[in-house]
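With one protein chain removed, the remaining protein chains of the complex are shown where they sit.
Take a look at chain A:
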Amino acid sequence: MKKMQIFEPAMCCDTGLCGVSVDPELLRISTVLNTLKKNGVAVDRFNLSSAPMAFVNNKVINTFINEKGVEDLPAVLIDESIVIIGRYPTNEELVSLLEVPASYLTETKAAKQGGCCCSDGNCC
């Protein structure tokens, strides 16, 4: 399993729902990553308004925005290299880049156990 980080432009929140328009891509990526998280795969998202420090501390992304500014965000990093710019990874790319089973995107361990409510996958 690989470590993925996504660096995004300034946004109100992960789904963008309180922004000026609804971007279906943001809804997709937010919910897919949420499902991955429930399967124990953490993908970190940093957006300029809520986590600007990450753009300073991460050398790779810092060099990137110093050269290209914000226009080419989002940028997707696998370990320490940029693999996608200007868009979010597709579901297929997530599977191959993260090296996880495709089922991780569609169902959660918790769901298999009968639709329980806890976010960490343990039944309450």
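In this text, a contact is a pair of C-beta atoms (placed from the backbone, for glycine too) under 8 Å apart; a residue touches a chain by one contact, two chains touch by 3 or more; residues count from 1.
By our rule, contacts and distances are computed from a predicted model.
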Among "Polar amino acid ABC transporter, inner membrane subunit", "Arsenical pump-driving ATPase", "Cytochrome bd-I ubiquinol oxidase subunit 2 apoprotein" or "Fe-S cluster assembly protein SufB", UniProt's protein name for the complex chain that is not shown is "Arsenical pump-driving ATPase"
Positions on chain A contacted by the hidden chain, ascending: 9-27, 30-31, 34-35, 48-52, 55-56, 62, 65-66, 69-71, 106, 108, 111, 119
